[in-house]
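All remarks here apply to the structure that follows.
The complex appears here minus one protein chain, its other protein chains still in place.
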Amino acid sequence: MYSEKVMDHFTNPRNVGEIPDADGVGQVGNPTCGDIMKIYLKIKDDRIEDIKFKTFGCGAAIATSSMVTEMARGKTLDEALQLSNKMVAEALDGLPPQKMHCSNLAADALHAAIEDYRGKQKSA
Amino acid sequence: MRRVYFDHSATTPVDPAVAEEMYRFMTETYGNPTSLHYFGRQARKAVEEAREKVAAAIGADPKEIIFTSGGTESDNMAIHGVATINRNRGNHIITSAVEHHAVLNTVKALGKQGFTVTILPVDKYGMVSVEDVAAAITDKTVLITIMHANNEMGTIQPIAEIGKLAREKGVLFHTDAVQSFGKIPVNVDALNVDLLSISGHKFYAPKGIGVLYVRKGARWRQTLFHGGAQERLRRAGTENTPGIVALGKAAELAAANREEEAARLSVLRDRLIEGIDSRIGDVLLTGHPEKRLPNLVSVCFKYIEGESMLLSLDMQGIAASSGSACTSGSLEPSHVLLAMGIPHEMAHGSIRLSLGKDNTEADVDYFLEVMPPIVERLRAMSPLDQE
Partner (left out) sequence: MRRVYFDHSATTPVDPAVAEEMYRFMTETYGNPTSLHYFGRQARKAVEEAREKVAAAIGADPKEIIFTSGGTESDNMAIHGVATINRNRGNHIITSAVEHHAVLNTVKALGKQGFTVTILPVDKYGMVSVEDVAAAITDKTVLITIMHANNEMGTIQPIAEIGKLAREKGVLFHTDAVQSFGKIPVNVDALNVDLLSISGHKFYAPKGIGVLYVRKGARWRQTLFHGGAQERLRRAGTENTPGIVALGKAAELAAANREEEAARLSVLRDRLIEGIDSRIGDVLLTGHPEKRLPNLVSVCFKYIEGESMLLSLDMQGIAASSGSACTSGSLEPSHVLLAMGIPHEMAHGSIRLSLGKDNTEADVDYFLEVMPPIVERLRAMSPLDQE
């Protein structure tokens, strides 16, 4: 049902964890529908220097979280905002149709974290 | 890779002795039991012998046994048949919140066709209360349908008591015994039921064959299939002789081995439960602590989600399920666990381990060795606040 890439990211997820003094944190999803994704960012010179995630969810949720962190690492914030849920799913060689829902969270969580960072910058 | 199959509530392997019978009836005794000739008569004889075996296994008369294509068809046929034929007497149906979708969706469909439906709640163990049933019956009630044992968490309902009540009130009573048959005693008189559903592939018979028991004289009629006069006008379509013969043999074996096998499995089940509890922690065993199937463990692991556990177990060769196999692919967690008052996020973290005849203590121990690091890894990834 899942592609090899999905299984690889599920089995060996990249960038799992928290960043204690994160510059931006984004969380999407809710426990009712079975998935929560939380992304932590460390930003330097408008670039994503470090990124970590924590996810409650199915195989697809974990794999997309892992993939989005890999894709975003090192990108400028504007570049990172260009990442879409679809691109994440494609990078994983696709997801089963009934799982497109989860893939719709990873990029959203990243964007939420970037917004959180920018919001803090503004108010600072 | 070591493979452990812990998903017998989803489906079972066919017993090799049963599969061999099936093979013989496909290649040698292949006649249509409706046919007059030698090939047909051989098939007819085998079908009627199978009917007798099934009848004996549930304490029924062979004439009360109808062969169907499976549990879903039996449930639909039972409920639709009673509702349609008794429409002039009343339009109220009582069921429970923890039924299989084959019952629940059939009743709900009737709800859209002018029937009033009462869906009874359950307690935290998933139990229906007999008092609730009594309070729900009105003079418009034509059918009560409550399952014998639940497929997701294994709770056994007080069917005999509900049946007694239904009989006193003159209301027809159907039970879905798909999960209970072969595991706990299923006797139509002891249970006071008028209709009862069974599915072959849950007790080492093949998929695609089931049984509907209908008590003699019950106000029920076949209303789903129109066609030939098979099964004494109660199920049109060429009889699935190989499936029927296989189900008959499997029913006989199930009845003969039930007690011993249930005792053996409940030891394994309890070893699983205790092992999970002591080695993992932050878990919730779901279903009734005593009134439960001997072969089923249902447990919620806090802070993590079911599918990721299943995938991880699968990579270690262990086959389990989360809730009902039928509902995978849906975003909603199990309606059964929610009905028991289990919060959404915990319900998402449920898995079901259902044991069967080839499972051993070594299988249980393998699971207990493999599972703790899986849970640990997933919990380390979880963003939920952990106590």
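Lettered A and B in written order, each chain numbered from 1.
Note that in this section contacts are C-beta pairs under 8 Å (C-beta built on N, C-alpha and C of every residue); 3 or more make two chains touch, one makes a residue touch a chain.
Note that this is a predicted model, so its numbers are computed, not measured.
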* Asked: So that we can see where the missing chain sits, which residues of chain B does it touch?
  -> 3, 5, 7, 10-14, 16, 18-20, 22-23, 26-28, 30-32, 34-40, 69-73, 75-76, 100-102, 105-106, 108-109, 199, 201, 206-209, 224-230, 236-243, 307, 310-311, 313-314, 317-321, 324-330
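We adopt the following convention: only the chains that are shown with their structure count from here on.
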* Intercentroid distance (Cα basis), chain B paired with chain A, Å -> 40
